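The structure's right below; bear with me while I get my questions together.
Note that one protein chain of the assembly has been removed; the remaining protein chains are unaltered in position.
Chains here go by letter, A and B, matching the order in which they are written, and residues are numbered from 1 within each.
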Amino acid sequence: MSASTRLAELGLTLPEVPTPAAAYRPTARTGALVITAGQLPVVDGELAATGKLGEALTTDQGAELARTAALNVLAAAAAGAGDLDRVRIVKLTVFVASAPGFTEQHLVANGASNLIGDVLADHGAHARSAVGVASLPLDAPVEVEAIVEVLPG
Amino acid sequence: MSASTRLAELGLTLPEVPTPAAAYRPTARTGALVITAGQLPVVDGELAATGKLGEALTTDQGAELARTAALNVLAAAAAGAGDLDRVRIVKLTVFVASAPGFTEQHLVANGASNLIGDVLADHGAHARSAVGVASLPLDAPVEVEAIVEVLPG
Partner (left out) sequence: MSASTRLAELGLTLPEVPTPAAAYRPTARTGALVITAGQLPVVDGELAATGKLGEALTTDQGAELARTAALNVLAAAAAGAGDLDRVRIVKLTVFVASAPGFTEQHLVANGASNLIGDVLADHGAHARSAVGVASLPLDAPVEVEAIVEVLPG
């Protein structure tokens, strides 16, 4: 079953890739790799939530937001690779805006990892780092970036 | 117009690549990629400023410091690639030392992205992540690292 089919079966569609406000691109390709910009949990051009984990948001809410950001990663990766079915995610880095005592970044990041696995199956088996940062652009709660391998067409 | 020419027209020169104090290198090459170490806004061997954004420093000051760090990234990349004109920046990660309420990391990072675009033009179209971190080595306000593609000579 193709990634596009699995995406549809999950009731998901790839959002439009947001145009960065600054002098950078949503992705850049080098050889067989596509590197994505950090993606925020933006839905229809607006952040789905703001604030920090362990303060404004619970771990479950954070995981859902990481899933939303990961869907944007998939959209960027598909645009960069030319086709979702040619996307293999090699690495995810999940930055989690964290109040000082919050230490469940790995559980937040699972929201992103699980979506990637659900959509890409074998092509979603990735390495991952999850880290808790002081704050993120626009007060976003999470930011997810990826290293992507472009599969032969 | 070459990157070297644009650099000169901007009135800039590449600084010397600082020698890391520890057991690591300013860059490492693998295949057609050069990976840079995180670069601080060092000028003539000294940090141009210290402290956090949203506390000791304004967003405009941060953007200027990110530009300075990005010039060091270019110097390292040129040394690693053998020639500035063979440097293509694929990805920038901009770490911004941030007081808890500071959420303009993207505007700070624009200082780095804009310099890369000004100097490298098409070869500077990069993906980017900007994140707010708790603190940086030597109380540096920003740290910028890059993934670089070495263009054919």
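We adopt the following convention: a contact is a pair of C-beta atoms (placed from the backbone, for glycine too) under 8 Å apart; a residue touches a chain by one contact, two chains touch by 3 or more.
As the structure is a computational prediction, the values presented were derived from the model and not from experiment.
S.K.: For a quick check of understanding: of A:E64, A:D85 or A:E149, which residue touches the chain that isn't displayed?
M.R.: Candidates A:E64, A:D85 or A:E149; residue touching the omitted chain: A:E149.
S.K.: Just the residue numbers, please: which parts of chain B touch the chain that's not shown?
M.R.: Counting over the whole complex, chain B touches the hidden chain at residues 20-31, 35-38, 93, 95, 97, 133-140, 143, 145.
S.K.: Tell me, which residues in chain A touch the chain that this view leaves out?
M.R.: Looking at chain A, the ones touching the missing chain are residues 31-33, 88, 90-92, 97-106, 109-110, 113-114, 116-117, 124-134, 147, 149.
Simple rule for what comes next: only the chains that are shown with their structure count from here on.
S.K.: Hey, how far is the Cα centre of chain A from the one of chain B, in Å?
M.R.: 24
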